[in-house]
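The other protein chains are all here in position, but one chain of the complex has been omitted.
Order of writing sets the labels: A and B. Residues in every chain begin at 1.
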Amino acid sequence: MSRLQLLISAIEFAATIAFAVSGCMEAARKRMDVVGVFAVAFITAFGGGTVRDILLDRRPFFWVEHQAYVWLVFGLSLVAVPLLQARHHRITERAMLIPDALGLGLFSATGVGLAHDMGMPMFVSALMGVITGVFGGVLRDVICNEIPYVFRDHRPYALCAFVGAWGYLLLDALAAPPVVALFASAALVAGLRLVAVWRGWSVPSWP
Amino acid sequence: MSRLQLLISAIEFAATIAFAVSGCMEAARKRMDVVGVFAVAFITAFGGGTVRDILLDRRPFFWVEHQAYVWLVFGLSLVAVPLLQARHHRITERAMLIPDALGLGLFSATGVGLAHDMGMPMFVSALMGVITGVFGGVLRDVICNEIPYVFRDHRPYALCAFVGAWGYLLLDALAAPPVVALFASAALVAGLRLVAVWRGWSVPSWP
Partner (left out) sequence: MSRLQLLISAIEFAATIAFAVSGCMEAARKRMDVVGVFAVAFITAFGGGTVRDILLDRRPFFWVEHQAYVWLVFGLSLVAVPLLQARHHRITERAMLIPDALGLGLFSATGVGLAHDMGMPMFVSALMGVITGVFGGVLRDVICNEIPYVFRDHRPYALCAFVGAWGYLLLDALAAPPVVALFASAALVAGLRLVAVWRGWSVPSWP
């Protein structure tokens, strides 16, 4: 079990960096100052879980329990301003694809599990999974005065989280142990997301 | 009493559709994908009540208790992408005017009633009524990267809800039964709104 915990912590760590870095890049594109870079990185990294916990009325937040993550995002923001050049954006985005997909998987699987444990109805639990995975990015884009990317890029991202969330609920209904449901669901989300990027899948558009 | 419940449920149902459809249309105007259409429809339909319940610290949310409404909005979003053409927008908006006004009435009357029952001060209760009625639309516009329509169109919408909310509080102070206050307030809001649209009333503008 301690190995499992270690694996989860490693994914959590990598994913938090991936999410925070995407916040730093968006803030840099908008020429924000260091306060803005930190705020947007923080909101991108922890926004999804925070919105879920506000909706489910859970406290303390993830970032209150794990203050080290707040320091991590703070440190990233400080080095982002001098180090992150516009010409690095593309490489950085590519490097973040895998940790981002793993984070989407882990966070949405955790979200659906938490909501389900609290007795939420199925569809609501699935939505809580998706919110946990994607709302950090939604809030990032709202703060940066953009229409949320995840709502308009016609690429499966929230959809992967949604499918994976139902996967969790199905496995739970089949009496799979929570750990199995969590990992299978997270792997399904991350796998779907990576295949979708790799094969260039797109969501049907307006006629 | 069961007839009354049926009437309330019917208004609730029609109003939820009206609110969700206004979200679908706004998302369509922004060329969002199906994820965005569902998210915006959902937020428009349930955002007002959700913000009120977060402020009042009430759980579970309306859409958690009535999972069927989440499915309804989900279904609407799925049919919106293939069916809703730009040329239908004007007709759809007109068709939604009456259910939207009824929903504004019902939701703001419910909001002020809930806040008042929880012992909130009068002005705060009135604001909770207005928030319940209009904040779905405010969040819709924020997500769609617009200045909220209700704050800038110089047409009475939130004002109708505000007047109706004070109507509720007045009736309650006069010891009217809650059901009477609820219906009178909702009817006042919906009536004011429809007359305002019909007569083209407008709010004083900047000099």
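Descriptive notes on the structure:
Following the convention adopted for this analysis, contacts are C-beta pairs under 8 Å (C-beta built on N, C-alpha and C of every residue); 3 or more make two chains touch, one makes a residue touch a chain.
Computed from a predicted model, the values in this text were never measured in an experiment.
Contact with the omitted chain, checked across B:A14, B:L72 or B:M120, is made by B:M120.
When the missing chain is restored to the complex, the residue among A:V70, A:L97, A:A184 or A:V203 that touches it is A:V70. Subunit B residues in contact with the hidden partner, per the touch definition given at the top, are 54-55, 57, 120-124, 127, 138, 142, 145-148, 150-154, 157-159, 203-207. Summarising the interface, subunit A meets the missing chain with residues 27-28, 30-36, 39-40, 50, 54, 57, 59, 61, 63-64, 67, 70-71, 74, 81-82, 85, 142-145.
Definition applied: only the chains that are shown with their structure count from here on.
Rounded to whole angstrom, the centroid-to-centroid distance between subunit A and subunit B, based on C-alpha atoms, equals 31 Å.
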